[in-house]
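All protein chains of the complex are present and in place, except for one that has been dropped.
Let's turn to chain A:
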């Protein structure tokens, strides 16, 4: 007997897909971005927890595609297509990409949140997937959960409570 969890949690640099009535979530997004792709026809939703904007930053073989915006989005679209989605039916919602600390170093990693957002938007434009709503940037951590019944993305922050986009 197959037991279907009502909620699937996606870890950092990971990705997964759920079907209605399951929910999909990820927690503790800082500079990382949680990108949800969903398909209303198939009532499918996928989530990828992106850490870095591009797989060219990787100095080793990429073993976790969800870590990077480019490989993560590709892998997520592929997984959703395997489950019956057609790319032109996909829509996107996203949250995250904050800057948690005002770092002093000249380190490029400081603005990694912003770079993640820009990279994801560029790829989605290229793939012709519309972004219906987003809550990005700022200086706050976010936990998100996507509901396949309502297609709403629930966003929880420490100081501002819960919002839906």
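In this section, a contact is a pair of C-beta atoms (placed from the backbone, for glycine too) under 8 Å apart; a residue touches a chain by one contact, two chains touch by 3 or more; residues count from 1.
Here is the rule we use: contacts and distances are computed from a predicted model.
Visitor: Which of the following names does UniProt give to the chain that is not shown: "ABC transporter ATP-binding protein", "Chemotaxis protein CheC", "Ferredoxin" or "4Fe-4S dicluster domain-containing protein"?
Guide: Hidden chain, UniProt protein name: "Chemotaxis protein CheC".
Visitor: If I consider the whole complex, including the chain that's not displayed, which of A:17, A:35, A:51 or A:92 touches that chain?
Guide: With A:17, A:35, A:51 or A:92 as choices, the missing chain is touched by A:51.
Visitor: If the hidden chain were put back, which residues of chain A would touch it?
Guide: Those residues of chain A that touch the unshown chain are 11-14, 27-32, 51-52, 57-60, 63-64, 67, 98, 100-105, 107, 109, 112, 139-143, 158.
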